[in-house]
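What follows is a set of notes on a single structure, which appears directly below.
Note that this complex is displayed minus one protein chain, with the remaining chains in position.
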Amino acid sequence: MEALEMYTTDDRTDVYTEELKLNLGPQHPSTHGVLRVELKMDGEIITGSRSDIGYLHRCAEKIGENVTYLQFTPYTDRMDYLASMNNNLAWSLTVEKLLGVEAPERAQWLRMICAELNRIASHLIAFGTYGIDIGANTPFFYAFRERESIMELLERPSGARMLYNYIQPGGVRRDVDENWVDDVLAFCDVFERRWAEYNTLLTNNLIFIKRTANIGIVTKEMVFDNGAGGPVMRGSGIKWDLRRDVPYLKPYDEVEFDVPVGEGTHGTLGDCWDRYWVRMREMMESIRIIRQGCKAMPGGEVMEKGMKKMYKTPLKPAPGEAYVRCENPRGELGFYVVSEGGTSPIRCRARGPSFCNLSMLDSLLPGTMLADAVAIIGSLDIVLGEVDR
Amino acid sequence: MNEQQLHQKLRATGLAGIGELDESACDPFVVVEGDSLVEVCTFLRDDSETRMEMCHNVTATEREGSIEVAYHLCSYEHHHSLTLKVLLPKPEGDLTDWHPSVPSIAGVYTSANWHEREQWDLLGVRFSDHPDHRRILLPEEWIGHPLRKDYVYPSSHGGIPLELDAVPLYERDETTEETPSEPRPAGTPLNQPPSEPSKRPHAGGKAPPAPEKKAPKAKKEGDA
Partner (left out) sequence: MDILITFFAETLGMSGVWPLSFAYATCIGSLLGFVTVYAMFAIWMERKVAAHIQQRLGPMEVGGWHGWAQSPADALKLLFKEDIIPDGANKWLFWIAPAVVFCGVFAGFIAIPFAAGVQIVDINLGVFFIIAIASIEVVGVIMAGWASNSKYSLFGAVREAAQVVSYELPSATALLAPILVVGSFKLSDFNAYQAEHGWVLFANPFMWIALLCFFIASLAGCKRAPFDLPEAESELVSGFHTEYSGMRFSFFGLEEYVSMFVVSAITATLFLGGYTLPFNLLDVGNLPAPFHLIGVAVLVVKIFAVIFVQMWLRWTLPRMRVDQVMSLGYKYLLPWGLFAVAGTAIWQVWMEG
């Protein structure tokens, strides 16, 4: 790769300075993973940036062509490892579209509840780590207190604390135990009180606002041009949510929830604070969805009957292709699966939302300061597992 | 608008190179010629009835006789989406140096910039007029395009030999000492193709061969 060119100012009328080439990453406390950003800096101000990804590339797509459809589900967990349920859900919906089956009703409601719980867990990490990036070390611990409850709740049906492999083509793997719904509702009550605590700590803190408002402004045109989705899109004022506008799960049609958008409260529309505030409010909306889901969830089977038989032998969908988009906590996750009738897909592509959100970085960074670079990367909320797959 | 209506609209523009709407697959797609791709995308983005503001995904797939590049365009104003495909038929013979070319739509949708770089990286599809045509996930010096069906797994990486058919550690003979590998000289690529083809089967979408019925061994591996 050609190195970024360094040049020296030859204008001796002013103080003689050189441009500094600084590597942010790949090992860095704030790049949210192994991301390398080559920066050209004039003092504290960034004049050029170039992102370099691929440090976490684990050849998931090639592996997908060599394993069966069911065996690939754990690989989808590990792409966006903070939102495993949502990744599993997107993959399962794509395979179900290819197979032409639909999950039973109880499974769909369980899927929705688990996906929303995982959304809250993912946004809690975004909130906690954003605090650390900005310098406040305490909100992280508070966030992890709630995340511990969520992980314990999700461990009961799936067996794992983080990489669940629970939602599978045809339904969900296992039914939940009898007290699970009550415990989820109890968690919702606790969480609402705690959410108010997070707000007092970080949201209206003047130092936090000065660090995030008017920084990293993403305009509406930039959103569509660069393929950004999720809180990045909603933070710029676009009221779009795949769960409501292109519903991929029936229960989303039957529950009521708002779609929070940024309003430029403390600065320009589309700055870091707006994205942060969208994530905070989305957590409360997820609580609403979970409450309604828990009350309305019907009984019944959790795995499509035909699928249970089909799981004895590897799945063989009819030749075809399917592309399904789902609302991940980070944006719009898309799975494109091409099948030619065999037991493995011949192409299994994951369009990660962080991949597209991150591509905006090189246009957002120049002109900001180093401290702002960290704030911007944190507000885009990327997970390198999804960027690199 | 559903796919049929979008296809009608495209046909009505009179642009050359717009093929049929293939509905046999689960998700219908429109086949487009490579030369008119940029105009089609520009039309779909700018026309008020279609308004496909975002290019959601660019994927290249290697099939039996061709490489297909699929473009998933989505509209946020009208809640519809469309898939375009460009087919690049494979020539006869060795495909190692074959890099088919498609015009890049990075000028129309900036999101396609990184998607196209990834497809170049993994499948070797060139995108002409791409502003930054280099690999994105793999290092620049990588040889080969891994997602190709005829991709040969490297025999060494950074000077360290990779033994794909290696004998497990507990079965190795400890007495033979291997000489430590030398640091690789600067400029040599990271992955060297092997000198002879690997004995490992490449599954490539087909079911793995059924295990041969062997006579029962002394050691049984778990339950049947």
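Worth a mention:
Think of it as A and B in the order they're written, each chain with its own count starting at 1.
Going forward, contacts are C-beta pairs under 8 Å (C-beta built on N, C-alpha and C of every residue); 3 or more make two chains touch, one makes a residue touch a chain.
Predicted model, so just to flag it, every value in this text is computed and none were measured.
Although it is not drawn, the missing chain touches A when the whole complex is taken into account.
Contact with the undisplayed chain is limited, among A:20, A:185, A:296 or A:318, to A:20.
Here one chain is not drawn; of A:191, A:208, A:252 or A:273, the residue touching it is A:208. Screening A:28, A:174, A:244 or A:288 for touch with the missing chain picks out A:28. Although one chain is not shown, part of subunit A still touches it, namely residues 20, 22, 28-30, 44, 131-138, 140-142, 145, 201-202, 205, 207-208, 210-211, 369-372, 374.
Throughout what follows, only the chains that are shown with their structure count from here on.
Computed from the mean C-alpha positions, the centre of subunit A lies at a distance of 24 Å from the centre of subunit B. Of all residues in subunit A, only 1, 53-54, 57, 59, 61-62, 65-66, 97-98, 100, 224-227, 238, 240, 245-246, 314, 318-323, 325, 332, 334, 336, 338, 340, 342-347, 349, 351, 355-356, 359, 388 touch subunit B in the complex they form. Across the complex, subunit B meets subunit A through its residues 24-27, 29, 53-57, 59, 61-63, 70, 72, 74, 76, 79, 83, 109-111, 113-115, 122, 134-140, 146-147, 203-208.
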